[in-house]
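This structure is in structure tokens; I'll ask about it shortly.
All protein chains of the complex are present and in place, except for one that has been dropped.
Right after this comes subunit A.
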Amino acid sequence: MTVDDQILESAAMRFEILKTALKDGATARLGRLGFAGRLPFDTPNFIGVTSRGALPHLTPDNVSKHLQVSGAYMALEDFIERPQAYSKRTPPIFETPMTAKHDTPLHRFTAMPPSGTTVLSARRLPAVQSPMGNTNASISVFTSTGFQVLTTNEYLSAVQTLRPDIAIPPADLTHSPITPNSKRALRMAERTDEWVVEWFSKLSADSRISTFAPVLPIAYSIQWEYISRLAEDCLPTSQLSGLAIYDPDLLPDLAEHCAALLPLPRLALSNPPTPHHILRHIALGIDVFTLPFINTMSDAGLALDFTFPPPPRPDGSSSSSSGSLLPLATDLSLPHSATSLTPLSLNCRCYACTSHHRAYIHHLLSAREMLGWTLLQIHNHAVVSAFFAGVRETLARGQEAFEVAAEQFTQIYEPEFPEGAAQRPRARGYQYKSVGGGEGKRNKPAWGKLEAKEKDGDSEGVKR
């Protein structure tokens, strides 16, 4: 049984749920999400994850021409560094003037295509864990010049200046793989609760910023007070436009206890590692995903290669007996691609697949030419776009069709991505922080001592 057409509408946002199952609320749903001045997009879907305001390796012209990505996730910490010599300066982004088409400072500064929806949060995705931790009125962020304190007031004022389409209020998160103990978890809930209350009391009402309140990655029983406040206080005033879900497994609890929140669009900030996880999260009712793994896979020289609904098993059988599982991605750095003139994945219509072939990407990876990562980014985003389009088509045929196809997907594809043997691009300080040391270098050093010169003369300096 399904209900059709629930519409949530404000001046800045419109979310239409086209199709959902009635049973318990925590199920996959089809929708359409649009923000004032931006191109509306169908859900379930995903948005790109930027680094310093740019989709890695992709200039804005390539984004508009070759990606079907409807929006981008941006982190304030990427814009507010304090260079030592100019430690007192106002971050330049706050002074950005607008133009007719680049109609917010955030769009203008990052040269984001005007039709794209922007999401602003405090931290990158995934965020580097801070050794300092948050306080009652601030969170610790990691900029290109090091860790910095960002007060909740400063963050709110940054959001009001930059005017993203979606803003995520500050959340007290640990960004640690270790689950916080119950005492810490309780404090996370209490602080976030306070911060969100403060957020709504100060956010100017006429702003076109849609707030997606964070739902913390801790047990529902610990944050129920905060979540009930969202449902009872924030929702009726129309200040709350959506939810930013850090752990999609909380959705069943949410559906059970806070039905009032169900019509809100749900943005996942959970960093699912594979498409298998995405399918599970879609089934739990996530509408929009942020997928850092796409950038990671491109850097690793991997061309994504999966479709939804999945293709029939290569051996024709229907059993799940392993041995013939399809890989989720092709490692183009391996020798078998060296002379392959086939597209990165068969039937892909992206620019990289229609204009180039595996042999070229293989060459670019082996020569460490930046274009390799650019073409992989175009392809990998296209594969994920097509995956979500397939999910929506299947969902349109009904919950059951989706469940069957999702089950087939797990039986046909390997559970994880391959490792990727290629050398990665150079890592930058703001992307990564050694914790405890001893991780080993990602790439071999580009420079060495003159006497101990490497025999492997193909390093960076060797060009005309």
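Here is the rule we use: contacts are C-beta pairs under 8 Å (C-beta built on N, C-alpha and C of every residue); 3 or more make two chains touch, one makes a residue touch a chain; residues count from 1.
Throughout what follows, contacts and distances are computed from a predicted model.
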Looking at UniProt, which of "RNA polymerase II transcription factor B subunit 3", "Exosome complex exonuclease 1", "UBC core domain-containing protein" or "Queuine tRNA-ribosyltransferase catalytic subunit 1" names the chain we cannot see?
-> "Queuine tRNA-ribosyltransferase catalytic subunit 1"
Taking the full complex into account, find the residue in A:208, A:229, A:257 or A:363 that is in contact with the omitted chain.
-> A:363
Contact with the hidden chain, among A:142, A:195, A:246 or A:430, goes to A:430
Which of A:371, A:389 or A:404 contacts the chain that the document leaves out | A:371
The missing chain sits against subunit A at residues 51-62, 79, 83, 85-86, 89, 92-93, 95-97, 99-102, 108-111, 114, 144, 338-339, 341, 351, 355-357, 359-360, 362-364, 366-367, 369-375, 425, 428, 430, 455-458, 462-464
